[in-house]
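With one protein chain removed, the remaining protein chains of the complex are shown where they sit.
Letters are used for the chains, namely A and B, taken in the order the chains are written, and counting of residues starts over at 1 for each.
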Amino acid sequence: MFPNSLKLLWGALQKSRFDNAACNIRGASRQPRFRPPYWYVPKERVWTDDYLTKENKQFLEEVIKDKLEAQTALEKKALTSPILNDVKKNVTWTPQTKRVGLIARKIGNYPLWCKDGKKVSTTLLQVVDNHVIKYIPPEEYKPMIKSNVKWVEKQKYGCILVGAENIDPSVVTKDYCGIFDSVGMLPKRHLCRFVVSPESALPNGTPLYATHFRVGDCIDIRSKTMDRGFQGVMKRWGFKGMPASHGVTKTHRRPGNIGSGGEKARVWPGTKMPGHMGNRWRTLRGVKILRIDTKYNVIWTLGVAIPGETGAMCYLFDTVLPLKRNKTAPPFPTQPFMNDVPKEYFEDTIHPFDEPTISYYEEI
Amino acid sequence: MFRTILNKLNPVELTCGFHTTACLNEVRLLTRLRVVDNSEIGMRAMAEGKPPKVICVYNKQRVGFIGDRVMVAIKGQKKKGILVGLKQTQKVKVPKFDSNNIVLIDDNGTPLGTRIHVPIPTILRTILKEKTHSKGADYTKLLAIATKFV
């Protein structure tokens, strides 16, 4: 009896002491400033030479096979779920709804021709094995706190984790594998979250296709720009540099003056200086879709300004630009797989290559 | 610069070992042009080996493109003209010529000559129609005296 109560007392004392200490340090119990979401786990595994026997290797293969089967079962279940197949939907699309996006790979550029004979350059984006990994409802979704901006939409939006490109589970860490394992999927090379409204929630394991978007729609594309390394001001900020001759020595590509004297006799924050250029996340907004290939899941977008090199990963989602937003309802929550879709969709102004030659006629 | 341009135009008379960098073939201030219509002043200037010089290009860039109006100094006079062929690299399907060609016009857009004796790009039809306004000068008269379109 006695030692038991003593223990309780000791525990209470300890607790209060810790609380006090915390109060002393922080003033109030606040959340940490930076709290990455739980799916931010190290992905790359430290490679060790595991000398696997033949049987072990076989066993591993069997396990992967089983998991793949489980995944296809999950896919089937997701495809037959009422959310995708309900004809009279209880949820409808409104202009305020946020849909899920796609993860695509930039695979190159080539020209297409309009029906009036104009040539337009396009960028090709390939959507590779995109699956919904998990839906996190608004109550559970606690995004990362950023500076002093209050998260206004905290109650409104949830998020969907989307993965792309299957990889061998043995090459990633256990933690990373665990994210996928908890929902019965095999790990993916890329994982990304899209903030969505609760109406556009999707069951785990739903495959996403390029037909999630329609031709003629505008999308936003987020990806990393080309890495250009440490660059001077002329390349990085477009400064003019200095004259090549007329007595100029040792200062041809330099910035020149970086500030004035007096009260401002210091380098002001934000001064354009040499430094690392590129390899940053940038979003190109309002890019039009001109053509969609349903067989290879390729999207042709207008223009060549999509950030990143050939082979870069891009995140595609419905545009937020008010004038270019979807006016009519897109496939909502997503376009399920269908067997009898046409092989390609073209925007109205684009000339398909298998149509006869363009000719002009006199206006009468 | 003046000398090098002269060299480009009259290679036989004025060859000298003067080196220049590769030119952009732009029509800008003081470029020498070739008059391709049969107006008297133009014919005489070309025959004497004193081709007209650009002294103003009437557009924002100050570089002449196809169909642009330019003012030229020719035989001690100021005349206006329209560029009907350029040396510069052109867009796909637009012809590029071996010389910078000009047709002299007056203020109303009426050409001074009665005939153009070199081919003219067809895109000039659309460009000149766009440039002609109902009250301003009518540049499309130039198309009527052309002999050949490419």
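Convention: a residue touches a chain if its C-beta (ideal position, glycine included) is under 8 Å from a C-beta of that chain, and two chains touch if they have at least 3 such contacts.
Simple rule for what comes next: contacts and distances are computed from a predicted model.
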Fill in the blank from the handout: Name check vs UniProt for the chain missing from the figure, options "DNA-directed RNA polymerases I and III subunit RPAC1", "Large ribosomal subunit protein bL19m", "E2 ubiquitin-conjugating enzyme" or "Trafficking protein particle complex subunit", returns "Large ribosomal subunit protein bL19m"
Completion exercise
Out of A:186, A:284 or A:298, the sole contact with the unshown chain comes from A:298
Completion exercise
By the document's definition of touch, the residue of A:76, A:119, A:156 or A:285 touching the omitted chain is A:119
Handout entry: subunit A, residues in touch with the chain not shown (by the definition above)
Key = 107-108, 110-111, 113, 117, 119, 124, 126, 293, 296, 298, 309-311, 351-362
Problem - On subunit B, residues whose C-beta touches the chain left out of the figure - result: 7-8, 11-12, 15, 17, 22, 36, 85, 90, 92-99, 101, 117-119, 122-126, 147-150
